[in-house]
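Provided herewith is a single structure, encoded as structure tokens, for subsequent inquiry.
Excluded from the complex is one protein chain; the other protein chains are retained at their positions.
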């Protein structure tokens, strides 16, 4: 419908990539660049994809950058606490106003995700190179487009329930792990006008972001999370005149209190 | 993204239009043609819109027609019981398989809506030419695109709570009526791969389907309800081999029972 | 709070028990009696528990019996089609009116469950005596009371996604199976005033209903599904006088149509 490309900003913490040789070998330009490349490949000229990282000024997420962002993706792990509260507040406001947000893997513990969820967002984990099978339980959802009933990842870090999130609006994927756990791996929420998609796979020591199914899910997620409505939205508290105008004159109020 | 036009079929009972002069004057070609015209005007060449009515063979909804339908809209009122159970079963299967469905106004009591909902779908009503104000409570939803915080209809039939539906997946509009009632006027559900949108306004004795906001909501609804995923979907019960193939040999079962 | 005992009716198909020696050995009085005994043990004098079976007149579910039933549990498997449509309609109406319903294991394919859900309710299955691990993803829910993070069943029939149900109002358990599948094993829905709980474990060839955790979940489910509100409920369509009485005189309507 819309021929103007979606504007995506892929945010990466970009620390493991510089401090661990094995991660650097896997993702020589950083995970954010691998994620961005996958989106460009799957979405072609329907998107423009930029990147931003923790150690840039304002973490690369100035108001100017956010003005040009329809959907933001977030990968963080070791340095959640280093993300500035100001930038978090800025992103929070943008999401409520309609910017889409994809939260990836260990981003479950980021400040922005926890603030939007209102819960602790903890989970069980085990770094054991296990097999993961992701089952699609919502096949009509646009994020599932093109997938089979399930897909596998041969070696992953395990994330297990209980995942301490609010009940998702939509549950799309449930993961099975070799060690005996399950996990709600694809969840969506609406907050204000913004759409949020959490997707589990993505550990830094495995080549997850080169997997074709993972790339497809992220590409689908970008499309789904894009702003889809220009409807009026007024988040603040407001003292309002009645639609039925005659009303105002009918009542007297002790206005000194409010 | 997709340049192939969406294929819409607008179904109308088309009885009041032929039996009541006032309705015939309001909708000289039938309500279904007025609805179809509104969709064509708002959606242009992104859709092709056909119509079908109760008194056609198979109510105009042969398998052939449904094969060429991405989204079906349904308006019925006086003759719900005349709709063939076979056709209802056919539509039911299509919706579960991914065809979108818009249920309009008195269609709340249609066989297909009640079957998909599993509840009685009753409500309070009063034909009193009251003012209705529809408030948008989900401004980020694509169905709300382009709307203000609320819009008004000057003269409508009243529908009031309790509306005996399952809790909707998404609540988009709540109506206010002059006589003191409220109503969940825009509700969505997912059933199988199909998306269902119920929209309240639309009584045959008022020019509702010429209203610009109503037309916009219907056009948005068509886009939203369009099939959005080609993911695998296998609704039947199936005896299945394990993803972990080695398993089958590990266990013995008294297969005589199943 | 309420000292009047809850009245529970445990319904069992009771066919495998009479036709298969291995099942008869496991459940000599029928599965329904094993289920009833577990409820009596866990709930003591807070309940009275009766049973009913397919081959009784009206399947043991006369209006009289249903008048004395606060919560009904349903286990069927081989003979879903033999259940009378009249009895199904009767139960359907009762559930909408507030009677609780627990649907057990292969009851997913019963007429009453499918009618309430509005979907096909199919699933993948494999009778392979696999290990099942049930994870609790909603630990604050009364149905989870007393449970650990997960519990295991050593040998079960596998049920796997996709489970073709409407999105549950609440998801309480997710199962992991040895063969690689997952399943939404504890789901709740509200329909009308009635509460519905689907619980997966329970195959006739395994001693599932003697398991302490399974018994506890069923007992919790009974309490949760019990009618909890005497609020007004009027499911039918009704022509209604406005709360704001003056209104009726303000408008004129072409009453000949409706």
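Letters A, B and C name the chains as they come in the text, with residue numbers starting at 1 for each one.
Note that in this section a contact is a pair of C-beta atoms (placed from the backbone, for glycine too) under 8 Å apart; a residue touches a chain by one contact, two chains touch by 3 or more.
Please read all numbers here as calculations on a predicted model, not as lab measurements.
Checked against the full complex, the candidates C:7, C:32, C:77 or C:193 give a single residue touching the omitted chain, namely C:193.
Touching the chain that is not shown, out of B:163, B:197 or B:224: B:163 (per the contact rule at the top).
The omitted chain makes contact with subunit C at the following residues, 1, 46, 98, 133, 136, 138-150, 152, 169-170, 190, 192-195, 223, 227-234, 243.
Against the chain not displayed here, subunit B makes contact via residues 133, 135-139, 149, 160-163, 167, 170-171, 174-177, 180-182, 184. Where subunit A meets the missing chain, the touching residues are 16, 20, 22-23, 96, 109, 115-120, 122-130, 158, 160, 162, 164, 166-167, 169, 178-181, 189-192, 204-205, 233-244, 247-248, 251-258.
Throughout what follows, only the chains that are shown with their structure count from here on.
With centres computed as the average of Cα coordinates, no chain lies farther from subunit A than C. Ranked by how close its mean Cα position lies to the mean of all protein Cα atoms, the top chain is B.
Subunit A and subunit B, compared by their mean Cα positions, are separated by 31 Å. For the pair subunit A and subunit C, the distance between mean C-alpha positions equals 36 Å. The set of subunit C residues that touch two or more partner chains comprises 160, 162, 167, 180-181.
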